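One chain of protein is taken out of this complex; the other chains stay put.
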Amino acid sequence: MKGLPPVLITAIVLVVGFGLCAMQFPNIASTRVVGNLLTDNAFVGIVATGMTFVIISGGIDLSVGSVIGFTTVFVALAIERWGVPPLVAFVAILVLSAAFGAAMGAVIHVFDLPPFIVTLAGMFLARGASFLLSTESVPITAPVYSTVSDFALRMPGGGRLSAIAIIMLVILIGGILLLRLTRFGANVYALGGGRATASLMGVAVGKMTIKIYMLSSLLAGTAGIVFSFYTSAGYSLSAVGVELDSIAAVVIGGTLLTGGQGSVIGTFLGVLIQGMIQTYINFDGTLSSWWTKIATGILLFAFIALQQGLVALARRPVATRAGAAS
Amino acid sequence: MENSLGPAPPLLEVRGISKSFGAVRALQEVDFTLRAGEIHALLGENGAGKSTLIKVVTGVFPRDAGVVRLGGDEVAPRSAKAALEAGIATVYQEVNLLPNLSVAQNLFLDRQPMRFGIVREGEMRRRAEALLTEFGLDIDVAAPLGNYSVAIQHVTAIARAVDLSARVLILDEPTASLDRHEVEILFGIMRQLARRGIGIVFVSHFLDQVYEISDRITVLRNGRLVGERETASLPRLELIRMMLGRELAETTSARAAAGDRPPREVCASFENYGKAGYVAPFNLELRHGEVVGLAGLLGSGRTETARLVFGAERPDGGQARVEGAPVRLQSPRDGVRQGFGYCPEERKTDGIVAELTVRENIVLALQAKRGLHRPLSRREQDEIARRYVKMLDIRPPDPERPVGLLSGGNQQKALLARWLATAPRLLVLDEPTRGIDVGAHAEIIRLIRELCDDGLALLVISSELDEIVTYSDRVVVLRDRAHVEELAGEAIDVTNILAAIAAEGAAKEARA
Amino acid sequence: AELTVGFSQIGSESGWRAAETSVSKQEAAKRKVNLKIADAQQKQENQIKAIRSFIAQNVDAIFLAPVVSTGWDAVLKEAKEAKIPVVLLDRDIDPSGKDLYLTAVTSDSVHEGEVAGDWLAKTVGDKACNIVELQGTVGASVAANRKKGFDTAIAKHANLKIVRSQTGDFTRAKGKEVMESFIKAEGGGKNICAVYAHNDDMMVGAIQAMKEAGLKPGKDILTVSIDAVPDIFKAMVAGEANATVELTPNMAGPAFDAVAAFKEKGTVPPKWIQTESRLLTATDNPQKEYDSKKGLGY
């Protein structure tokens, strides 16, 4: 309402950052790199969309990385070892992961436990379960996989908008609509504003909690399928640490961890900012392992500081204007 | 009143409700009857169990025993949602809306107008505007509710409940933060609803309002039912006796006129003090042994003045002096160091630390003032806590209870105790009597006078003009975030204050 | 023209990995190759991103040290389309991708396990021997292979038996912790005749655990591990370690040569350039090994 909305500021930060990177490495400003950015971050984008709902509702979901790992292993084994048709395997894993999320939501609500810890246990559980399925990585050779990974819309300039990037964009738009336009979305914000209050106002807090974690896990499952397309394999150690990446993306996107505020678009921008940091470091190519980490940290700090500075700036002029009026 | 003893079952019937929180028996075998079309006041001291009764009836708390019948059928709502669905709409005591959502979303949460599974945003806003217009509010319903003052939030909560109420409307202290005008509007709407056959439960500590609006009165004391009466046949003194279980030691409302007393020394003074966009620069002198009242409409800048004076807000110009010496007030810590105290109006968010005990809440400011390295020993803490629990009659008198579990009025007393414990030279009280029962109300006013006699300087904000008139030596009237008038001595009366407040319209017309 | 090579390195999870990176840089400098190293911080997705950005930058060749054996088809196909040769370093990828890379310079980690197992079998003779095993990270292919190789080697000897096996995550601290619990669980270490660790770092930790329990590693309990990092030779010099299997950190050298030959003369190298898995024991002049290795950035 006052000055620039945070999402716009994040967008400005992204564009400015992109411009700076492109000045140093002109190759970055190509549709190829942009296409890669979307493809490479597709699964993070999908997971972060679900994470946005969870965080706006005042929760957190640490299990998503493990759910991705489990999904890839499950899908790979189902298709390659158990001879299940890919589509059936997808449906099965989506049902399974939704049930897993629902169970976490139910535990959080019924026993009144902190989401951080319940989903941490969920993280151990899903990762542990994927070890039990297989500790080896299992290649997937089903023809769907090569079809899907070969599919891409050519963009002018040689860039490829791959199938998984398209899936991510579709989910993203779905997420935006779900959060902005539906009763469910309004209730997510309500929960983040205060669970007790929302409950007094007649929101079915328990059901909402279950649905929100279900959504998050469902999207993590979807991200797992996308990840399996991305790598054509199932591997129990895949996507370790993705929960932190997606939480960071959500927060960089302007969503408050305390809940109640935020947007899916912001999250998407956050994902892109992180992807860009990575791309920049890859293009540079001179950084050792440690400088990579340090540079990532510094860039993360720079982006967040810049964003906060802009937000503070955007607030200030209004106060003085109002002051002048009085 | 029409169908006083008809054969039809009462609209809402509560029988033998009991409810304990651990060792505290909040309700014991309470009965309550609400008829269709009546406005029924539920009264009692702070902590009597009014809010608890309401929450038990609406299923927020599970009950230990008893039955609730709605239109003759037994109901057992297990959540606020279920109660809503059964036709009972409630405004709970704390403003229970979501500050992060827009006003419109708050009004229509979980019942938004939909089309094809999508919320019809425009339609919702239109309806929200229409609904609020009935309450005399003309605000941007798309803005987050948190942007608005408590009063507006409260009106919104009431509007939501009114719009929801199918059969029963329960209002727990709805008028605590409303001014006269808004109360009138609310009462108009309540009467209209009652005429439509809706039963209304009304909780308030303002007895005038109770007599004005209610048909019948039920009184609780210490979690027990004291009695149920027709309002018309219940004398006020009798009502107070029912509530307190004793006579109210009548505090004389006769003001000791300022002129009678020798001029006092200035405790703190503010010159050209102000903050752009917040409060226009003002001059203010606060003297030892003097109460300065701040009067004005909602949003006129009273709270802002208080925050500036205390140091909770940084001024962008002007000079503050304490005992003549220039000081800088940049943070609450500065204020505390100067011997100031400040009871904020928003008790829940700015006042109490809900999780900590009454004792810890009471010693907090004193401890902060003394600094880290000089901790109050447990014995000192106990002693201070016990002293103020007794002095202010905080109930239950258990200093080790988390303060969040106290009733609203008792939380207010704990806050007051927090500042009294620091032995301040200047105390700023923002709506100190909000939500406080008659007994305690009288007590607090007596206390204000006493503190004043002990040489304390007081700056008090209250929306109740009668009250301000009772204790103030001077009254500063605010309008549109500026100090517009100062009344002193004989000039202080309700009419004059109202005139100063209302001069706004006149001034505007003159300018035009 | 000078060659530009992009190297997608896994990360720096261990001393050996750090040595590989620094040796690669040395080898590149020797050959005046412009080497761009992208560190993936242990994540496959980062490696894929890195390869994509190498393609976007049109490098002359890509080196890939794959964090996992599967999942490279798509990105390697892109490299192929862009006509950029790819060389795998130190780990192979899944068979389906054979035509997607030029060559693989790797050791055979199953073989490494076998070498370790054979040494133990030979050293123990036909005494009964209870072995405890410190596994690498659960799910890591190297760990699985080194276990497989070792299991195959001792399967031929009924007197050798693995009594306990836990993961030490390839780290010293966990190696020590796990060994401590093995000692407690196996009668204060008296029932243990040998330790097999999937890497030297865990063994270094295990050696400390044994010493603290009053046992004499290398004498009371035999040790065999893999990698040949400098510190294990230090332990050998002190008589506290018995054997290690070398995994050379110089994978890039042969790879550069293969790429150069391919670029200049079109020579197609063999699909697999296998590095040697040398067995090194206390009799192989550990002090000299230590001195030669300690400057390599382990």
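First chain written, first letter: the chains are A, B and C, and each begins at residue 1.
The rule we apply is simple: a residue touches a chain if its C-beta (ideal position, glycine included) is under 8 Å from a C-beta of that chain, and two chains touch if they have at least 3 such contacts.
Here is the rule we go by: contacts and distances are computed from a predicted model.
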Between "Fumarate reductase subunit D", "Sugar ABC transporter permease", "Phosphoribosylformylglycinamidine synthase subunit PurQ" or "Acyl-CoA dehydrogenase", which matches the UniProt record of the unshown chain?
"Sugar ABC transporter permease"
Since one chain is left out of the picture, which of the remaining chains does it touch in the full complex?
A, B, C
Touching the absent chain in the whole complex: find that residue among B:Gly44, B:Gly87, B:Pro344 or B:Pro432.
B:Pro344
Residue in contact with the excluded chain [from B:Leu12, B:Val57, B:Ala365 or B:Ala500]:
B:Ala365
Write down which of C:Ser69, C:Gln135 or C:Ser225 is the residue touching the left-out chain.
C:Gln135
Touch with the omitted chain, as defined above, among B:Ala130, B:Ala354 or B:Ala491
B:Ala354
Extract the touching residues of chain C with respect to the undisplayed chain.
12-15, 17-19, 21, 135, 138, 164-167, 169-174, 176-178, 180-182, 184-185, 187, 201, 204-205, 208, 212-214, 231, 297-298
If you put the missing chain back, which residues of chain B would it touch?
22-23, 310, 312, 331-333, 335-337, 342, 344, 349-356, 360, 363-365, 367-376, 398, 400-401, 418
Could you please point out the chain A residues that touch the chain left off the display?
107, 110-114, 116-118, 120-125, 127-129, 131-132, 135, 244, 247-248, 251-252, 256-258, 288-298, 300-301, 304-305, 308
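Criterion: only the chains that are shown with their structure count from here on.
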Which chains are joined by the largest number of contacting C-beta pairs?
A-C
Nearest whole angstrom, what separates the Cα centre of chain A from the Cα centre of chain B?
44
Just how far, in Å, is the C-alpha centre of chain C from the one of chain A?
34
Which residue numbers or ranges of chain A touch two or more of the other chains?
none
Mind pulling the residue numbers of chain B that touch at least two other chains?
none
Which part of chain B faces chain A closely enough to touch in the complex?
60, 79-81, 84, 90, 92, 96-101, 105-106, 109-110, 112, 114, 117-119, 121, 143-144, 147, 160, 275-278, 280, 480-482
Chain A contacts chain C in the complex at 27, 30, 32-33, 36, 39-40, 43, 131, 135-139, 141, 146, 149-150, 227, 230-241, 278-279, 281-283, 285-290, 292-293
Quick one: in the complex, what on chain C touches chain A?
6, 9, 11-12, 18, 21, 36-39, 41-46, 48-50, 52-54, 56-57, 68-74, 94, 96, 137-141, 144
